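Note that one protein chain is taken out, while the other chains of the complex remain in position.
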Amino acid sequence: MSVSAFLTDPTLCIGCKACEVACKEWNGLPQDGLEWSGFSYDNTRRLGASTWRHVLFLEQPRALGPQIAAAEDPFRWVFLSDVCKHCENAGCLDACPTGAIVRTEFDSVFVQPDVCNGCGYCVVSCPFGVIDRRPDDGRAFKCTFCYDRQKAGLVPACAKTCPTESIKFGTIEEMEQRAEARVAELRERGYSDAHAYNAADTSVGRTHALFILLGEPEAYNFPPAPDAPAVHLRSAWTMALVSAAVGFLILCLAFLR
Amino acid sequence: MAGFLSRWPFLRQITAGGDGTGPEAMTDATRELRPRLEGAEIARSVCPYCAVGCGQLVYHREGKLVAIEGDPESPISRGRLCPKGADSFELLTHAGRETRVKYRAPHSIRWETLDLERAMEMVAERVWETRERSFIEQREDLPLMQTSTIAHLGGATLDNEENYLIKKLFTAGLGVVAVSNQARI
Amino acid sequence: MSREANPRSESRLDAIREEATRTGHVAGSGLAASASPTPSSSPAAGYYGLPLLKAPVWTWEVPLYFFAGGVSGASTAIALAARIAGRAPDLELAALWIALIAALICPVLLIADLGRPSRFLNMLRVFKRQSPMSVGAWTLAGFTGVVIVAVVADEAMRAGLAPAFTGGVTWAAEILGAALGLVLLSYTAVLLGVTAIPVWSENRRLLPTHFVASGIGSASALLELFGFLVPATQMVGFIVSAWETLVGASIELRARAVDEPLRRGRSGWAARAGGTLAGPVALLLRIFEGSSPGGRELAAACFLAGALITRYAWLWAGRASSANPRALFDLQRQ
Partner (left out) sequence: MPGLGTSFGRGGSTTAPGDLVNADAILIMGSNMAENHPVGFQWVIEARERGAKVIHVDPRFSRTSAMADQWLPLRAGSDAIFLGALIRYVIEKHREFREYLVHYTNASVIIADEFRDTEELDGVFSGWNPETKSYNPASWLYRGAAPSDDVPPDLSHYESDPTLEHPRCVFQLLKKHFARYTPELVEAACGIPQNAFVRAAETFTAASGPERTAAVVYSVGWTQHSNGVQVIRAAAILQMLLGNVGRPGGGILALRGHASIQGSTDIPTLYDLLPGYLPMPAFGPGSRSLADYVSRHRTRTGWWANFDKYIVSLLRAYYGEAATAANDFGFGWLPRISADHSHQGYWLDMNEGRMEGLFVLGQNPAVGGPNARLERKALAKLKWLVVRDLVETETAAFWYDSPEVRRGELRPEEIATEIFFFPAAGHAEKDGCFTNTQRLLQWHEKAVDPPADARSETWFICHLGRRLKEKALRDPRPRNAGLAALTWDYALEGEHTEPRAEEILAEINGFRTSDRLPISSYTDLAADGSTACGCWIYSGVYPGPGQNRARERNARDAHGHGWGFAWPSDRRILYNRASARPDGSPWSERKKLVWWDDAAHSWTGLDTPDFVASKRPDYRPAPDATGDAALAGDKPFILHPDGLGWLWVPSGLKDGPLPTHYEPHESPVRNPLYSTQQTNPPADAKRGPENAYAESPDPRFPYVLTTYRLTEHHTAGGMSRTLPHLAELQPEMFCEISPQLAAECDVRHGEWVTVVTPRGFVEARAMVTPRMRQLRIHGRIVHQVGLPYHWGFRGLVKGDAANDLVSISEEPNVRIMETKGLLCNLVRGRGGEGPAALRRFRSFLERPR
């Protein structure tokens, strides 16, 4: 089984949101609110239980690499399609008490809707704030990495539809290499603040959604140094058991005295 | 009971091992998961929105639409679709779509439903009467052959065959001159 | 020109306008007043100030469960301690009954909070040691069984209609019950500590001590209110309220940005109120009024109330923390 990944490149993204729609069409997701946000052209706002692809719109007072926008003050409009990162050490996966969330043969993280009982623990365990519980349904949902499609060798709906190949899909090794090569090329071309966003060197480990960013990750609401909650299991448990033991000793003392 | 136990992932965990995130935790549904377009019939189609003309594959099964996706073989679009094109399936299946003839009588404040054939008869009547009232065969003994009180609008999202019949009937048949659509040469 | 104007976005924009006219700028939402009229997305503000993390979806049942679980687990520990000391059989039995009743309330609360309550049994589909909630679910299941055995055995002994070996059973059940009880008492701290919510995860070392102390304290306070005004409960009361005072003090004195939800807003007020009741108030009452039964009962009541309130405070703090991307950025940029 090939271990696949997304690579999303804002310098190719035209902000058309085809990925959002293709995702909703394929996965039969409901409409997610008809509220005007005022946040540039982004009325989706964030990923959620019913929105598994989200195109961000950044209006920034900076120049876009070599672009010449005839105007006194520098300006750029950056688009980026966000998605579940399918972490190597996935907070949601570790947290799930029912085994509803599983690791597939493609290394992606998949929520089994027929098992999830909506305990909500995955929601607070995702360092990227991706997975959420759908109020009217009670279960937790997020990007399936088009598990059903991949099983049949099909490309995920979002990557297939992307008009400009801003969303690339392939083996994780290939995507990681392309990310590095692309960043080098972009810097060459004058995109001085282009860099690859990759959690590989954090406790989250390799992710199956790689991104090229222009400027700081914070502006995209990407955590600059995400942490997989599970890395704290040992220290937390130790502390818990020690406290419990101490507590019990105190009780014994209290009653024996 | 035994059946239940055999399907209890916890026992699979004990027997086969696993930390509860792997195959041992998968349900039958997950194991048997397949894309719904698998095995569906395919019609080669074209996106109905803008004029780029992206190729579409329309997946259908037993007279029902299953999905509409980009056609990777199209040299026009290489399998890609924009948000509107990607929403084509919903375009044809959404709840707001009308499927019955609606009729509003003069001065009425409500729609009524109308049988399709009856509606066609009535429209034909209206056209004929209006044409009778306004048709001019000659002016200053030069041929005019027109009716100027019936107008037509539309066409830019219609098929060439449809437009051909419209032009043929309205212009060459009825003498309607006010034939127009949003397209401009 | 009329349209069903979207009331939510309407009210949101009105709020923004009000704040704008009042303060000249709008924090959080990313919208700004006419001074700098365009919404911004920047390293400082994050993406239009929208939350990065998802807010906990848990409702009122969960803090109550934390409380009940704590009381239940701690009670078995008290029962065992009493049995080892062999001084207070009545207190021991009462503690077991408290443990049992609390233990029976717990699953009701948990199930009520599920998005799909009918699927509560899925909690025992697999066992995942990497999931505190899974560990907790199995613990609670085992614990409840054991406590039932313990109570039945103990009652049977007293009723004198128990076979000889029952004594051994009681011992075994109580030891196992206490062991599981201590886990039940403390795992909820791990449950919160091992998440992405900054205010929880950054307190993963503090939380267990806090939950253990307040659980044991609550159980013992409950016994006091049931009339067991023995020296042991007094001593426990002293120690736990002293500890709670320290916990509160450390949060206030360290004054970390990430702990802001424990000091500001609704969650802050709850944390402070609960902490004060369970900490200084209970402590002072025991010091100055500890000799009078009324004083002790008041102290116990204060502690119980404080313990319960702090559980809610922590959930609310989690919500506030998840809504503030800046705290997270600062934390991760350190």
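We call the chains A, B and C, going by the order they appear; numbering starts again at 1 in every chain.
What we mean here is this: a contact is a pair of C-beta atoms (placed from the backbone, for glycine too) under 8 Å apart; a residue touches a chain by one contact, two chains touch by 3 or more.
Since this is a predicted model, take the numbers as computed values, not measurements.
The chain not shown here is touched by just one of B:L11, B:A29 or B:V123, and that residue is B:V123.
Contact between chain B and the absent chain runs through residues 41, 43-56, 58, 60, 63-65, 68, 73-78, 80-85, 87-88, 90-92, 94, 96-109, 111, 114, 116, 119-124, 126-128, 130, 133-135, 137, 139, 142-185. Contacts to the hidden chain, counted on chain A, fall at residues 12, 14-18, 20-21, 24-25, 30-36, 38, 40-41, 43-44, 59, 61, 64, 66-71, 73, 75-79, 163-165.
Going forward, only the chains that are shown with their structure count from here on.
Chain A has the Cα centre that lies closest to the mean of all protein Cα atoms in view.
Chain B and chain C, compared by their mean Cα positions, are separated by 56 Å.
Remark: chain A and chain B have CA centroids separated by 35 Å (rounded to whole angstrom).
Chain A and chain C, compared by their mean Cα positions, are separated by 30 Å. In chain C, the positions touching at least two other chains are 125-126, 128, 130-131, 134. The set of chain A residues touching two or more other chains comprises 94, 96, 99-100, 115. Taken in their complex, chain A has these residues touching chain B: 16-18, 20-22, 25-26, 93-94, 96, 99-103, 110, 112, 114-115, 146-149, 151-152, 154, 157, 160-163. Contacts from chain C toward chain B in the complex involve residues 124-131, 134. Looking at the complex, you find that chain B touches chain C at residues 8-10, 13, 19-21, 24-25.
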